[in-house]
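Contents: one structure, followed by commentary.
Omission of a single protein chain aside, the complex is shown with its protein chains in their original locations.
Chain naming follows the written order as A, B and C, and within any one chain the residues start at number 1.
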Amino acid sequence: MIDIQSLDLTKKDFVTENEVRWCPGCGDYGILSSIQKTFASLGEKKENFAVISGIGCSSRFPYYMDTYGIHGIHGRAIPIATGVKLANPALSVWVITGDGDGISIGGNHFIHAMRRNVDVNVVLFNNRIYGLTKGQLSPTSELGKITKSSPFGSIDAPFNPATLALGAGAPFVARSLDRNMKHMSEMIRRAYQHFGATFIEVYQNCVIFNDGAFNNITDKETKDDFSLMLEHKKPMIFGKESSKGIHLDGNIPRAVEIGKDYSIDDILVHDETDSVISLILGEFTYRPDMPTPFGVIRAVDTKPYCKYMLDQIAEVKQKQGEGTLETLLSSGDTWEIK
Amino acid sequence: MIDIQSLDLTKKDFVTENEVRWCPGCGDYGILSSIQKTFASLGEKKENFAVISGIGCSSRFPYYMDTYGIHGIHGRAIPIATGVKLANPALSVWVITGDGDGISIGGNHFIHAMRRNVDVNVVLFNNRIYGLTKGQLSPTSELGKITKSSPFGSIDAPFNPATLALGAGAPFVARSLDRNMKHMSEMIRRAYQHFGATFIEVYQNCVIFNDGAFNNITDKETKDDFSLMLEHKKPMIFGKESSKGIHLDGNIPRAVEIGKDYSIDDILVHDETDSVISLILGEFTYRPDMPTPFGVIRAVDTKPYCKYMLDQIAEVKQKQGEGTLETLLSSGDTWEIK
Amino acid sequence: MDTTKQIRDMDDVVVRFAGDSGDGMQLIGDRFSSSSAHSGHDIATLPDYPSEIRAPAGTLAGVSAFQVNFSSRDIYTPGDAPDVLVAMNPAALKVHLNDLVRGGVIVANTAAFTGKNLKLAKYDSNPLEDGSLSGYHIYAVNMVEMVANATHNLNLKPKAIERCKNFFALGLLFWMYSHSKADTLKWLKKKFATKPELIEANIRAVNAGYNYGSTMRIFTTSYRVASAKLRQGKYRQVNGNLATVLGIVAAGLRMGREIFYGGYPITPASEIMHEFAAMKRYGVKMLQAEDEIAAVTAAIGASYAGNLACTATSGPGLALKSEALGLAIITELPMVVVDVQRGGPSTGLPTKPEQSDLNIAMYGRHGEAPMPVLCAFSPRDCFYAAYEASRIAVKYMTPVLLLTDGYLAQGAEPWRIPSEDELPEMDIEPVFGSEDFFPYARDEKTLARPWVSPGTPGKEHRIGGLEKEHIYGGVSHDPENHQFMTELRQNKVDGIALEIPPTEIFGDESDGLLILGWGGSYGAIREAVIRAREEGVKVSHVQVRYLDPLPPDLGDVLKRFNQVLIPETNMGQFRRVIQANYLMKPLGFNKVKGKPFRAEEIYEKIKEIAGEKS
Partner (left out) sequence: MDTTKQIRDMDDVVVRFAGDSGDGMQLIGDRFSSSSAHSGHDIATLPDYPSEIRAPAGTLAGVSAFQVNFSSRDIYTPGDAPDVLVAMNPAALKVHLNDLVRGGVIVANTAAFTGKNLKLAKYDSNPLEDGSLSGYHIYAVNMVEMVANATHNLNLKPKAIERCKNFFALGLLFWMYSHSKADTLKWLKKKFATKPELIEANIRAVNAGYNYGSTMRIFTTSYRVASAKLRQGKYRQVNGNLATVLGIVAAGLRMGREIFYGGYPITPASEIMHEFAAMKRYGVKMLQAEDEIAAVTAAIGASYAGNLACTATSGPGLALKSEALGLAIITELPMVVVDVQRGGPSTGLPTKPEQSDLNIAMYGRHGEAPMPVLCAFSPRDCFYAAYEASRIAVKYMTPVLLLTDGYLAQGAEPWRIPSEDELPEMDIEPVFGSEDFFPYARDEKTLARPWVSPGTPGKEHRIGGLEKEHIYGGVSHDPENHQFMTELRQNKVDGIALEIPPTEIFGDESDGLLILGWGGSYGAIREAVIRAREEGVKVSHVQVRYLDPLPPDLGDVLKRFNQVLIPETNMGQFRRVIQANYLMKPLGFNKVKGKPFRAEEIYEKIKEIAGEKS
């Protein structure tokens, strides 16, 4: 299917003429750059990409990608992308969405795409705020947060998007960070390679309305203590000196110091295909006592929707014969009048 | 708050004049009866119940409950109920919904109510089919199922509603069965007593379009082997002779025989407040090697939305003083023209 | 045996089969229609289900009915009032008696006229015996006993015998109307191929019914309806929903486009989804979406990716699709949106037809959001309307709204299957614009923009819901461009009017009364007008397929008549459109009862107006 040699694409091939119009310093720039670069390296023809979005700062993305694309309506990127993919399963279909677009108004489409395992790749820019509408609560904003729509502090408990996706049955869930372009790139590649629905949550800094939301995982001093970089089949180690790890105490996960009471053998080994582990990891978000996991949280192979669909069509054609206008009109009970 | 003595309610008090119009043999009858009976016993005044539904066979429910109620529009029972509850937090607000109404078209409201922890009780009649519209796929229908809208077999992987709710952050998740009226009644009582959002999934037999969907857990011969009746702080034992149990093998749950390789001490003890256990239990649905858990899967106490809201209003009133028409109109920067 | 009976010739007959939901009325109704159609009658049928899935047996709410009109002439409706009512139980009699023509025939199954059933049907005494039906011809038969006798040596359980009684009724009707049993006997053999005992039992029931008619003295007459002078050809029966699907799939095959259907179940449109789901051998991709918004937006995505996309729904679903239609309009993507209208507002009367979605179809989108609106006249016309909607959608690059209703959707008629070259041509020319590719370049005539699918090398482009720059398609906030594009979108839709054929007037070309209808009222109006004209009333009929844009000659046509009457099953939505367009005030004839017009009602109205005049 892929002939990497023959495609000589570079990042530039994915840049459009449109002036990029995010605020100076917005995390979206980094993600754009990562994606443009990674797309060029996948060995996929440029015309085979379709990038679909809803409405939001993040959702302006397709205008900056020189691929096929739709800047849709608020919350509906996923069903639009589903239609694109089903109509032409050969395409590599990407959804770019925000925390408001993707899981506030668009939450239903999100969970249904995950359960159906529709082969689209959903990249959610989570800045924990509504950017484009100038700073209201999003479903990932923390309790107590003061925003334009919560002048006395938010009273809405937030979602944990990864857990939500897992709860909906997502076969592939990952998390990355706007600033970490190498990691971001790797996640995009993994999603591209995964056959079926994929979900990547990207922590993204909104410099204007929620600046510093992810400071603890971007600041040099704290980031190692607050992030857990996952690797398949590797123990879950983190911390500046890699001296901490995740230990499963019965069924309760704890962050522990390695060396004192716990050895490296007590540390949980990550397994992308283990559904319990992924659920445990998903839960860490918003917990002050736990590091935030980055990387592939879950990756299991299950037959995707498009494959089911194409197989079924093929089977029926096999059985009933390819339909024609003639067979169509004359189907059912017919009789002649002479 | 509750003065049980003074209320002399019986099931009859909750019966309306309307002729009940489900198909003869429909599982909905049993649920109706359980709920009417249980409501009468809660010590809550009749006028304080509001029962809200969407559209579907199940959603006809409010017409048969002599309480306040709204038969809403398809998929919107939860936000309607949210409005009722926020407008009048003293009410006991119940949502009756189906697998189509509640988690197909209404899926977004469902997950958001769970994350916000809005104090409404959601009872979902899961018959794994669209009843009222005469037999199409629902999001809980099994892969391969033949329905009016999937004449060659369903290609849509189903949701597991309990896991979906847990993934959305639901603080209370339980499962019951139309036929088991005692259990049903107990779950309703537990939900009533829980402060915050609650979710009860009820397996319900649709005799017309999906008869026997739950045979393995209703048939006398098989039911004990296929159901796991959960009790808080009790080991997860099941099987005809109570000879089987759930064992956690590292992080992998397995159904094992007690006596041979495993003793009762190897059996996982249920803990409603343990989030990992609830996630593990949620996952059992649709797995042929696991019994289906019934009972309270998760029950954790977190501050519900209404409480937050009322507290915040009280605080602001405290700080700014109770507002009047006068303070309202003259707020902000004013000046006099003489 | 049959030789002894008196045979009377009739032009047309309306039979209504009514019984409990479990009595199999739809089945024998369908069999009776089929045998009528096969023997060359023009027919029209209409089922009438209870709104409950399965109401309790014997109750009024549980009655299910099926009406067949068969005729030696062209017919337009399933008939206003039955000549014959087959009543399988007291409830069926109670519910349907009022519709029966005065002096009509009642065939009743006495086995079901028990005390319990009479009570359930709220009868104080047995109407078959108390003389209250004296104005009718009653044929009361214990059908269950008859079947039991006919099958006594088959060792059937009582329940199984009971189940065959509908075929006894069918056999009796076959005899009464001189229909052949042959087809049905063949059909039974196929249907129950794996259950030979059922074949035998039902065949005996049919024969028992037939023989009962021919041997019993009570039936002094049987009737014969001559074959209709139908056009030669191959025929099949279609209802409106099936015809709609056939129209779209035919259009897709004709234009060489794969077909995508995004749907969500809703009465009375669900069957469209079922039919599409069954079309896998035509490569149809069908998604049962999580809701109507996902259904329509998936269709938009599929359209962008080059498929002929369709979504169908009823009122509440159309309301939900409203925002997304704006996106289809501004991105100028082809799509067919079918609205099978039902009684509103809100959930309203979900199983009843109404024409009250015209407003939302024409005006129900935010901003200036014009899209063509078409409607279908009859069940089989749904095929042509859907085919035409597809053609317009792709030719002009626009979503198209097609209005049908619950009455058309479920009503069935025989349809002469057109040959390929009888189908209208797909006169669609791909738009390329100038040398360079620009997504908002224009075809000069149609104003269509190019339809280039993802996967095409070198033509990568983005579209979306923000205002688009003319030709280039980029986002534009330029005031002049917005004015230009707003007008362009309007002009594109208006321009379709140039293709609309001259308005066909049935009757006189001017003067007198004109009945102006749209959609499913076609049959009732046409029948009424024919009848009134036969009596010398100066009345003509125009039925409008194109609601937006309207036919360019319509204003002139209307002004040629002395009076215009617009019958609609709504409060006058089309009348307001006519008023706004032509500054004239037609008479309204509005009915909002969850029922289609009967020809009789319109006929009476015509007479009333004609009477006032004279």
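The working rule: a residue touches a chain if its C-beta (ideal position, glycine included) is under 8 Å from a C-beta of that chain, and two chains touch if they have at least 3 such contacts.
All of these numbers come straight from a predicted model, not from anything done at the bench.
Within the entire complex, contacts from the absent chain reach the displayed chains A, B, C. Annotation: of C:37, C:251, C:277 or C:320, C:320 touches the absent chain (contact as defined above). Listed residues A:12, A:134 or A:254: the one in touch with the omitted chain is A:134.
When the omitted chain is restored, the residue from C:78, C:268, C:301 or C:343 that touches it is C:343. For the chain left out of this panel, the touching residue among A:156, A:178, A:201 or A:224 is A:156.
Although one chain is not displayed, its contacts with chain C can still be listed: residues 51, 314-316, 318-320, 322-323, 326-327, 329-331, 343-350, 352, 354, 356-357, 359-360, 362-369, 464-467, 477, 479-480, 482-483, 486-487, 489-490, 570-571, 576-577, 579-581, 583-585, 591-595. In the full complex, chain B makes contact with the omitted chain through residues 16, 18, 45-50, 52, 55, 62-63, 65-73, 76, 78-88, 90-91, 108-109, 112, 309, 312-313, 316-317, 320-338. Contact residues of chain A toward the unshown chain are 19, 21-24, 55, 57, 71, 73-75, 100, 104-105, 107, 130-134, 136-137, 139, 148-152, 156, 208.
Criterion: only the chains that are shown with their structure count from here on.
Chain B and chain C have centres, each the mean of its CA atoms, that are 40 Å apart. With each centre defined as the average position of its C-alpha atoms, the distance from chain A to chain B rounds to 29 Å. Looking at chain C, residues 280, 290-291 sit in touch with two or more other chains.
Across the assembly, chain A contributes residues 108, 112, 309, 312, 316 that each touch 2 or more other chains.
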